[in-house]
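Shown here: the complex without one of its protein chains, the others still in place.
For chain A:
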Amino acid sequence: MKKNLLQKSLKQLTIFAFIVFALSVPSYFLLVDWIWLKELDENNQLIAARIENEFNEQKINNEKLAESIAFWNEIQPVSKIESAANPLAKDSLYTIRRENSYSKSEAIDRFRGLKTNILINNKNYVLVVETNVEETEETVAYIAMVTLVFFMILVIGFWILNRKLSRKLWQPFQDTLEKLKSFQLNNQKRISFPETDIIEFNELNTTLDKLLQHNIAAYQSQKEFTENASHELQTPLAVLKNKIDLLLQSDDLTERQYHIAEEMNKAIIRSTRINKNLLLLAKIENNQFDSSTLIRLDTLIDQILDGLPTFFKDKNITITTHIQPAVEVTANSGLTEVLINNLVANAIRHTLPGGSIKIALSASGLEVSNSGEQPLNPDLLFKRFSRISADNNGSGLGLSIVQEICRFHNWEVSYNFKNATHIFFVRILTF
């Protein structure tokens, strides 16, 4: 799945934040627990001191004291005072988990205990004080809950900021992208990128601008070269053609020489055609045509078909037409004629004797189809000089010209092979 750049970083950030928050939970717990225990130890010490102090201040005799201690032990189940012959070597601190003896529920509680020596009436006693401590699980659960809430806040914050940022921060980039999308090498229009105060984007725009200008210049000079070369070739080709014409008229020409001259004639006719078509292509590419004539397509097709019959007879091809009347387009009439001519002639040329051709015109476009056996490679079909069929006599530019004329008029030409039929369709988009 494709994501935009900030969404990608959002995922990384979220994972990192999650890890940090996850690690913080045990850290917080350990810290809180340590503070708890420390505080409770201090508290237990104070309680021990207070008990010792209070018993001493009673100033009662030993008998009464033993009675009081027994009673005190009775009402303070978590604490205990025991007389001891020898004082403990050292106070001891401990944590214990057990059932609360006075609680009705079976819950197990955690206690922090202190075992220390006290002196009452100058007699040694061992005092045990226990205080209830918050359970580990509960602490962890509370901390985790708070942490999760903050984590959620953080992620939502990221997400909102991200959306805002991606709109604001990346706006110049989006603008540049839009401009680039609209750029077409062959329509000569230079594009200017919007100014931005972000260094990286500015740099990108400058670089792109340079690149595009270089491309436009290269394309331009290539087109100019094609046009100039074809144009300059016209005259020598004309001279050559006419000299062959003269040669063919020589009185003392032998049959062998005539055939050589005729072969030259054929070659020169073909070069002339290729050259003419290249020139036409270059001119269409250079937009040297006006496209504002209103044309009746149905009449134009009728005219073109009128000039055809002999060729059909020669190949015994059946032609059917479905011409919708009064179809009008605004286009260049000469080019439109070339377009239809090329499509029709192409169909005739590649239909085997006895085959059929269908020409259909509707308001949406023109369809020229002919019977065939194998689908053709649509990638090569419209390419210059890419010969798909075995015969080598065409100029190899007919369909390229069709495509170029369509591009010029903002029409679309497509190829399809269905039911043993090659279908060429020109979608006429502007009416």
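Here are some notes:
Definition applied: contacts are C-beta pairs under 8 Å (C-beta built on N, C-alpha and C of every residue); 3 or more make two chains touch, one makes a residue touch a chain; residues count from 1.
In this section, contacts and distances are computed from a predicted model.
Per UniProt, the protein behind the absent chain is "Response regulator transcription factor"; the candidates were "RsbT antagonist protein RsbS", "Response regulator transcription factor", "Sugar ABC transporter permease" or "Peroxiredoxin family protein". The residue touching the chain not shown here, chosen from A:Arg110, A:Arg273 or A:Arg296, is A:Arg273.
Interface note: of A:Gln45, A:Thr147 or A:Asn265, the residue touching the hidden chain in the full complex is A:Asn265. For the chain left out of this panel, the touching residue among A:Leu240, A:Ile295 or A:Leu376 is A:Leu240.
Looking at chain A, the residues touching the absent chain are 231, 234-235, 237-243, 245-246, 248-249, 253, 255, 258-259, 261-262, 265-266, 268-269, 272-273, 276-277, 279-280, 283, 288-290, 307-308, 310-311, 314, 332, 334-335, 337-338, 341-342, 345-346, 348-349, 391, 393-395, 397-398.
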